[in-house]
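Missing here is one protein chain; the remaining ones are kept as they sit in the complex.
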């Protein structure tokens, strides 16, 4: 089966990080098609960036559907555009934020998400409420810009490390979720250092798409995700999607 | 004070309906600048349309800020792009969906939102959860496409009427919220027919912006709505916003 | 339109503070009728004082209705007697506690109420739960008796100041709500000092009553607020109301 | 031990019903002092009546404290004035509404409260939320005025009967709570007819006060129920309490 | 009436502690039959111990039913096997964990449970959610193994003391619940030292069973606790129960 892993920002080096994380866990018969959004911001940090990344993301969802993808992964921890993507997809769509949280609840009673900037915290808290995990999860920011994760010389890793240490004590976290696709490469090492599960959402999302595809489950077309006829679009957006 | 009322779909006749509802309740010194989104879908019915309306909406928020607007109203009941708009605005931004719900809670313990299509229900339920009104509100669809509201010959009104009647009995609703900007013109008449408060969000949102502006309150720039430096945009979206 | 602003305690100097805050934000055509409760405690600090202030408050609600008031503001942050007042009023009734909280949710995701004494905290938490804001709001006490707010020589202001500073860090508050009608005069100055929105409920409530009146919305008479026939009263209370 | 059972309305025949229910279950050493409120409405049906019954109730709480009561029962299903009473009492205070709900949760997973008039429903729902039972309880009205319960010729009993039948099916109720002190005498018979537990709050509250007194537990004087110094009262209320 | 108090662990000295606490508060006509589980772990600390204690507990519930007990107390703070016991009992069954929490909510708005080991915390939090007290209760561990409570030379008491002190400040607790049957003997003394109510669940549970029995209330046999016909058991478990 072919799974489309879409990086909804336009930074190709981050797509590489994501693709590696995806391929590392994919099952024997799974092919990972990792793509970078064709248009939008270079990184997604907060509500405004999210909004501007949607047209690019939806273009790629449509392409994946046309190519017969078995499923789609939205590789931004904010699960940007998840509901809109589900509305136009027949195949399942999984966000890496929700995927990591689902995985965490299967191995721990409480967990903490360590994300990049504090301005992303409320969007993540809001998602966690929507998913139903608000009684079990906390969100913390390590004050690391997304693109610093791509820069070996930054102190990003040290800051994330420190925030995990605080989460284990102050939040009584039993597992840690890494709150940005760009952190995927750090999971294994951080787990060893802190002696607790550290979860990257990219791998989790790939496996959840495999689950849904293996079970023959597709996005429900009743109510919210009902498929709709194409609708007139006006102005420059009409040339995008 | 000048309040920008933005219709985030591209149907100008609906902007007229909205403008009338806004001006009817505006205070003596308030000027309503009603604008139609320059790009996007002709109506917003569900998650996908919402996503495609965001660039046009954000263009108008930026314009309003440049023009020194005292505040912005997002005149779509889904409160499309509300958080993204707040991130780029100094002036307050109010959605008509949240406005109507806030008003309802001041005059009734329980209320029901009657919206257009059933595929909008879960998005509205999700907003209501986010706002905190999930214990007091129900959402129903009258199975009326948004643009049928602009068509005098449609049976839209009869269907809305019937759904209100059900809500009063089955939901024990004490007030009704009209779940689409295009229904603004029906409020007064429906209230009379059903003997209960019927709330249109356009008027409520205008008055809430007046409230915030009178109190000297602007969108908080701490955490989620923090103002951010312009960021590199790639591809066609960069020409939009 | 005439809006009755009722101070449900019997301290006339506090009524003056409240009246000033109300008039400062009232629209051109709005007349503020500020009244002091004719009977009850000199300040309302906790459940017992609340209970004893109800007859005086309800006398004034009845008077306002007889005078044809466009709406009523209950100017005590505990929203004392709000439901009882709504039951006997046709015009809308808004409490300053709920008003400030509604305003806060329109400009911030999280906010903290800073009130006077710690024995008021649980009553306010209870109101916040009832209104639906329990996921977004915290309540703190500055350990300042209500009447100290009327005394220029007290350290009330310094204590409130210190508590706001803590709220911004420890609660990640994005806005501050002043939890007592007597604090109205401090809002503007505290906002400037702390660089975040600081909300006084008196002004917010006046504007919300204006909103409801402009929209032609009255308290719903279905279910909980149903109007009831006068009922036999026995003993001294019968001479009060 | 002496337990004060206070009927906060002024109808003495209802106090008799309540006293009988209390004495029937009191332990060997318990003396029931049943008192009728000296002032207020003849029955409590909704928020306004509740407010007017408070001075009379608090007078009786003070008297009971002076007489050294081991505890107080507030014998109105709305748990009128419960928090205010706790603030001025050292001995425990239990409302019959909360008592019945606590009892129900010990023998059933879900229960339904059958109360008198629909205008009491939202006040009871609000209490249930405050107590934490909102996921397990529903509230229904039998459309029976309180005083009809004192009138043998009324159809009160048939209406309550019919509402219980509906609750067992439509709400999947596993137990029924009688939502008015005046229904105490019906419990045993209704339980037999419907083959499920039917709970009267008067008896439950007496036993809960016995529990607290036996365990040496008194109302906590930390935070919300902190004891406060007498405060200046102005106007006619000052002659009441 | 005879009340069976079952210690579901197999440590007889703890049964003695429990029996003393039960008899101290039992009403004049109540006989306490305290029994130790015939099979299972010596103490119950976490989920696994809970699971292994169930057969022994259920044997004793059946015996009590055969002996005509008026009710059963499960004397482990985890309320081990409460639902299974209720399914096979006609008489009421009360756990000491739920009993203490119910008592706490009648005298305080917020309370903290101080239990033994941190690995019990999440099971208790889960019970508290199920009972509906999650908004009012916190759980803390004093890091004291259960059997250290039986050892006069341990520092158990000092650790519990210190944790209570923290709860009063950090959690704003208004009452303390002792989170282990073995702590029953400490309640009175700790209450005196900390000047706040300290609640032991054993006594509370005995009084709640008395309440239910006095009111003629038995476990509802509708839905979840429906009585079921004996079912074929295979293997060694069939010889147990």
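Observations
Letters A, B, C, D and E name the chains as they come in the text, with residue numbers starting at 1 for each one.
Just so we're on the same page, a residue touches a chain if its C-beta (ideal position, glycine included) is under 8 Å from a C-beta of that chain, and two chains touch if they have at least 3 such contacts.
Only a predicted model underlies this, so the values are computations on that prediction, with no experimental measurement involved.
Looking at the complete complex, one finds that the omitted chain is in touch with A, B, D, E. Touching the missing chain, out of E:121, E:142 or E:177, is residue E:121.
Although one chain is not drawn, the whole complex shows that of A:5, A:52 or A:108 it is A:108 that touches it.
Residue in contact with the omitted chain (choice from A:12, A:27 or A:158): A:27.
The omitted chain makes contact with subunit E at the following residues, 10, 37-43, 45-52, 54-56, 58, 81, 83-84, 86-88, 118-119, 121-123, 126, 129-130, 223-226, 228, 231-241. For subunit A, the residues touching the absent chain in the complete assembly are 25, 27-29, 86, 92, 94, 98, 102-103, 105-110, 131-136, 168, 172-175, 188, 191, 196-197, 199-200, 203-204, 207-208, 210-212, 214-220, 222-225. Touching residues on subunit D toward the chain that is not drawn are 109-110, 135, 172.
To be clear about the criterion, only the chains that are shown with their structure count from here on.
Shared contact partners of subunit B and subunit C, listed by label, are A, D. The chains touching subunit B as well as subunit D are C. Between A-B and A-E, more C-beta contact pairs are found at A-B. Taking each chain's centre as the mean of its C-alpha atoms, subunit C lies 44 Å from subunit E. Annotation for subunit C: residues touching 2 or more other chains are 86, 109-110, 121-122, 129, 134-135, 172, 223-225.
All chain pairs that touch, listed by label, are A-B, A-C, A-E, B-C, B-D, C-D, C-E, D-E.
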